[in-house]
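Since the structure comes first, as structure tokens, the remarks are kept for the end.
Yeah, one chain of the complex is gone here, protein chain that is, but the others are all in their spots.
The chains carry the letters A, B and C, assigned in the order they are written, with residues numbered from 1 in each.
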Amino acid sequence: MSRTPLDTVEHAAATPDVELPWAELGLKKDEYERVVEILGRRPTGAELAMYSVMWSEHCSYKSSKVHLRQFGEKAPQSDALLVGIGENAGVVDVGQGYAVTFKVESHNHPSYVEPYQGAATGVGGIVRDIIAMGARPVAVVDPLRFGAADHPDTKRVLPGVVAGIGGYGNCLGLPNIGGEVVFDACYQGNPLVNAGAIGVMRHEDIHLAKASGAGNKVILYGARTGGDGIGGASILASETFDDAKPSKRPAVQVGDPFQEKLLIECTLEAFAEKLVVGIQDLGAAGLSCATSELASNGSGGMRVTLDDVPLRDSTLSPEEILMSESQERMCAVVEPDKVERFLEICDKWDVIATVIGEVTDGDRLEIFWHGGKIVDVDPRTVAHDGPVYERPYARPDWQDALQADDAGKLPRPATSEELRDQVLKLVASPNQASKKWITSQYDHFVQGNTVLAQPEDSGMIRVDEESGLGVAIATDGNGRYAKLDPYTGAQLALAEAYRNVATTGAKPLAVSDCLNFGSPEDPAVMWQFAEAVRGLADGCLQLGTPVTGGNVSLYNQTGEAAIHPTPVVAVLGVIDDVARRTPVAFQEEGQLIYLLGDTREEFGGSAWSQVVHDHLGGLPPRVDLERERLLAEILISASRDGMIDSAHDLSDGGLVQAVVESALLGGKGARLIVPDGLDAFTLLFSESAGRAIVAVPRSEEVRFNDMCGARGLPATRIGVVDGDTVEIQGEFTLTLAELREAHENTIPSLLA
Amino acid sequence: MARVVVDVMLKPEILDPQGQAVQRALPRLGFEGISDVRQGKRFELEVDGPVDEAALARIHDLAESFLANTVIEDFTVKVEEGAEVAGAAK
Amino acid sequence: MARVVVDVMLKPEILDPQGQAVQRALPRLGFEGISDVRQGKRFELEVDGPVDEAALARIHDLAESFLANTVIEDFTVKVEEGAEVAGAAK
């Protein structure tokens, strides 16, 4: 209910002494004073609502901004980059006139509170970012992290999250083509639910979030606005600011994927008819964000009449309407003579659409309610001039001891028997086990363009039916590596995603990331963050893959205990003809298995050290990005020229994990010989980076060897595809049936 | 043997896409005069033995901790063909 | 304005895996003495104007043709805080 008198701009100017609940809304004293200074008076309740949400950590990136700048400063020269950081999502040229947009975002905290809806609305949000760029969404991915697999709460959170991601994505008609599932006690209480989406468009269809052209109309369309996710704003809705009683507003947002599917279709139809000047999705901070960003990115100002916003709950106050995070809403800027057609399209799709304002030739964002002006601000000060913190950071004092606790000193299997048991234990461990129970809850086939989906190294989508042009995406992160060394850990995540894309035959082009960390107010966490960003930015520069956008999720911690620093990296690649893609599964008996790259004694942060010794210490594997680039070139050439029939990158779990996966997927075994200079244990379990296995038809062996030799990539023949066992000569033999049982039963027996 | 019914409905302030989909379909079916539809869940529990205060209290706990998600849902517990017993949950 | 409630339950002979999942979870939650659980749907309709016989008959039709699929489901219609009006559909 609105206060009497309405807290208009005039009223605010006339009542400078009214105390506003800025602290309750999460603003610091100096931030509030800055608002007063910007406005030259106290803010109205509505203005305070806008500044407080837009200047929150989530919207303003106030703790992370100073570090994220490196992504721009160190951005590699890339002809492929069409739209970089700062827009809803980055856009990359993939050739033949096509552009691809992609991004990863987090929905961590909401998914802990209400796993199904939290995860579902996470998918909804990232997909709206993609639509807002002008693209048709074509796929989603979902990197997920949970507490210990056998913890009772994991049984609550994981099935709900998976059902929510599936429930939303399946209903939208988006194939789920990749992701991760990682279990670690450090995520207990702070599961990480990251969601990524890819969209495809023609170059000329790229749209940006800006409102230009005085007289153009601002149209809000999609779901009605309810009291979702308002949180602190309810204080502003009380009769007087000081007599604040918490009003009954839901903290959890419920998603409606059906509504979002209609939003996709009607938005794309409006794009196709060139009806849209600028567009913005409504996500965090709802209308506050959409109006201030549209206005500040455009050339003029904007005038909005809040009374015209369609409401689900008629008791909402203007402040609440501005802060509401109701899902499935978009905001478009449309020229006056095209408004009618725009509304017709919305009507065709049964989508509610309302003109709520217009672009003005001033430079102010003005918002009216019941005839009074309740907001009059420079939109740039809301959207872009938020506080920037140089938070103190310091290498934690425990880091040295952690790194000194070398995993190389852990006892190794003494007998072949023990080695065999550890292999079985590894492939059955929750992190290495098959995730089929989870991924079979996702539609991989819808849209009819899925070339590769899980459990392949990267997901791959055909973009053009005629030419076979396709895009690939892989997401990776390893919190254990990053905990040991955040700089290297971030680069290893990048290297792994890059390698996964190349393993399927696609050329890596660009990067998006989701940076999940603990509290930035802890200097140790802030150091992890700073190091990870530096590592990622340096790595992207070296690999020539620009960061096009991403997301930061901080405060993932319970009390003093932060999660492992967890930078999740998504790499997007392009392939000229999807007919040349390389699958993981062994295809034919008799093909030769080659190990590409160097294998060193590297066990720090390894799956083996975790599964067998419950140990985390030492240094993560070394990174050599030049080697990664060379490996990628070889994998891509080999796929293009038909020299290999399957390939699998080596990462956590090492070579044995990869061989077992390729064997089980293909239903064909392998006979391996330990090459000179290596022992069986190191061959099987080392996690040295920059490696892959490939299966080479005998007829291609000479050509393949020549290529590797000429370009200086170590390629070692380690065995042959054969039979229905995995045999390590002189050590042990495991049948595919045994391996399958170990690999595939773990997750269902924990969760089903 | 007695039957206890637990009705679980989304809280009024929470979006109910299911109820809305039904409501929007009504005019097409020629139904008018229904201004709102909400869709929830109904659980019918067959209880062995008498449904006394203690049993009801246990079912109330069950509803609160398991059948309903009280972050977004309210519930009521009643004995069928008996008086309404436990009220809406907070 | 009155509220009419339509309860829709699977026919007894149709397998109800949702109800069974609840029932199977009960021992884990420390609940005993519940011999069967069935899960159905509850619709709350807000009706403009009086809920007379004619209005109820129309809602009965709505339930029969739309809210329930009578191949697999039974339903009941009742006015809230009133007497139970229409019986179960065959």
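List of remarks:
The rule is short, and it goes like this: a residue touches a chain if its C-beta (ideal position, glycine included) is under 8 Å from a C-beta of that chain, and two chains touch if they have at least 3 such contacts.
Just so it is clear, contacts and distances are computed from a predicted model.
Selecting from "Glucose-1-phosphate adenylyltransferase subunit GlgD", "Dihydroorotate dehydrogenase B (NAD(+)), electron transfer subunit", "3-oxoadipate CoA-transferase subunit B" or "Phosphoribosylformylglycinamidine synthase subunit PurQ", the unshown chain of this assembly corresponds to "Phosphoribosylformylglycinamidine synthase subunit PurQ" (UniProt protein name).
The shown chains contacted by the absent chain are A, B, C, with contact judged over the whole complex. Checked against the full complex, the one of A:Gly40, A:Pro152, A:Gly371 or A:Gly448 touching the unshown chain is A:Gly448. Of A:Pro110, A:Gly178, A:Pro257 or A:Pro318, it is A:Pro257 that touches the chain left out of the display.
By the touch definition given at the top, chain C reaches the unshown chain through residues 10, 13-15, 17-18, 21, 66-67, 69, 71-72. If you put the missing chain back, the residues of chain A touching it would be 163, 166-167, 170-173, 256-259, 261-262, 348-350, 439-451, 462, 465, 468, 578-579.
Along chain B, the points of touch with the absent chain fall at residues 17-18, 21-22, 25, 28-29, 39.
By definition in this document, only the chains that are shown with their structure count from here on.
Between chain B and chain C, the centres computed from C-alpha atoms are 10 Å apart. Centroids of chain A and chain B (each the mean of its C-alpha atoms) stand 37 Å apart. Separating the centre of chain A from that of chain C, both taken as means of CA atoms, is a distance of 42 Å. Within the complex formed with chain C, the residues of chain B that make contact are 1, 7-9, 19, 22, 25-26, 29, 31, 33-49, 55, 58, 62, 65-67. Residues of chain B touching chain A in their complex: 10-11, 13-17, 20-21, 24, 69, 71-72.
Those residues of chain A whose C-beta lies close enough to touch chain B in the complex are 113-114, 117, 223, 226-228, 248-254, 256, 258-259, 312-313, 326-327, 350.
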